[in-house]
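FYI, not all chains are in this one, though none of them got moved.
Chain naming follows the written order as A, B, C and D, and within any one chain the residues start at number 1.
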């Protein structure tokens, strides 16, 4: 239905990365980069809760059968996308608040995280750090059944630790 | 599908009053009382965005054909009900933030009002005052084509004005 | 009394678009563009609650008789314009919080939306998205009695949906 | 027009204490008590910006001629009363945010204090402390031309200071 071009080169996506508008790419793109880095196949799609509600339902309803194991959904303002996906599928949905309004993402954070009992969304930080972490959390979920992936995550952590330990002050610019 | 008992005694509802849970009745009930007072036929239904998403879509899709001219939707927390209804129908949707969480309704206010360009929700105040005002606003919308209703609204306003002008200080308890 | 130049080219305005200052035009202008796009006749006026209170009352008192069916009012800071118009007319008033202070519009949002029971203002999102949505909500109100307008709204939504479905990732710049 | 019973026993009120509803008396009453204590003649009235806008204008327009030197206005939620009075008179208006909604008065504080350049409202703290302080501030204004009143204020301060200096810990209950 849509014409995405940012899917991973790997076949059979395990993670669906969706966002309310192509303009959210600057925030969600780093999630895709992180999945690429970890060798996790994914697809990236624009799915708008408010402008394409039927496509949202179709996406959610078909997610499990199409093999998706985690959905990462980013949205701004009155961010309904993650919660409505979560209402329509049992695939775990990770929500990334996008700072799309003058309130700097506090509106989208509350719209995503304050779900009522019964329909959870695992919410990450506002903006790019949240997008990267959504990818890492998806990897941790997939890693519960994939020791090799768990190994790659452990390597990534070790590299990050080493990088911090090697930082000098004042920083070299 | 549902078994509501709070519909107005009048036939052919013009206003749909929906809420995410029967426990929201204490907030939304005053909207129904106000509609009753103004002689506006309505129906009251529990429609949960997260627990009954299909019923939400069905409700929104059939609203116009069933004769609804305004929808009043109350919801708390990550309040997606008004926005998702608005995404699925062109019948004007009025949103009432319900104080259902520890954040006293500021979460539901932002979740309802911060809609992206393209899909509006006319948002009222948090809690009961917002519910009463949603009913009055619905009446004002219907009144644009109904002089008699406009007259009843004008009478109600005049009565309120007189009531204020007659208040004494300190108040008689 | 004022010398507006931004009125629609169509005669007999149905919507009054008012703002507290000409400097609010950058926010409210998109409301006028949207009304133009939908073929809805409107007038645009500067009406300041605090600097021209008498003109505000005159505007509100004459609105219904002059044929206005909806008023869109944008204001920033201690935004009293929408609520005071609503107090003086039964024409539905839509409020648009303008980010005019250092608080990014959260002050105007609360000043507009937290109206007491009795005098409703249908409140939209902070800033330009709210202005566009006020125009669309006005159209939905007018559309309840105008099937042709409803048709144009439906076309606009379908076009928006198609536009989203056609978006590619990463976005083509 | 109204039937107040809480006016000071002294003739020729210098301070007008107005509130949006008789239910605000529990907050504004302490302002009147403080004025009584200082021997300042006042009148207390219910004036609602939204339910009695014409009475509001009439009150403001006649205030100076009737001899009022200061107006104390308390209001809750979308608190428009102080700002609209200030827009209609040059008598100094002191605003007291009343905690009338679920937001505990932060909405009324912002609605009162964030006035645009041109029309000031001297704003006090939320709730009863603000009401007492509005009375004291009115007294300080009147005291600029009334040495005897200034003396009573100085005595009150000295008494308060002595009271604090005499407090014991833990407090005697």
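Assume contacts are C-beta pairs under 8 Å (C-beta built on N, C-alpha and C of every residue); 3 or more make two chains touch, one makes a residue touch a chain.
On a predicted model such as this, the values are computed, not experimentally measured, just so you know.
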item	value
Number of identical chains forming the whole complex, with 4 shown	8
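As a convention for this text, only the chains that are shown with their structure count from here on.
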item	value
Distance between the centres, which are taken as Cα means, of chain D and chain A, whole angstrom	53
Inter-centroid spacing, chain D versus chain C (mean Cα positions, whole Å)	34
Residues of chain B whose C-beta touches two or more other chains	106, 113-116, 118-119, 125-126, 129, 157, 160
Touch-based graph of the chains, sorted into line, ring, star, complete or other	other
Chains touching one another, given as label pairs in label order	A-B, A-C, B-C, B-D, C-D
Interface residues, chain C side, partner chain A - complex	99, 104-106, 125-127, 129, 157, 160-161, 163-171
Complex contact set, residues of chain C against chain D	20-21, 49-51, 53, 57, 76-80, 83-84, 86-88, 100-101, 103, 106-108, 110-116, 118-119
Interfacial residue positions of chain C with respect to chain B in the complex	30, 69-70, 90-92, 94, 109, 113-126, 128-129, 132-134, 136-137, 140-145, 150, 153-154, 157, 160
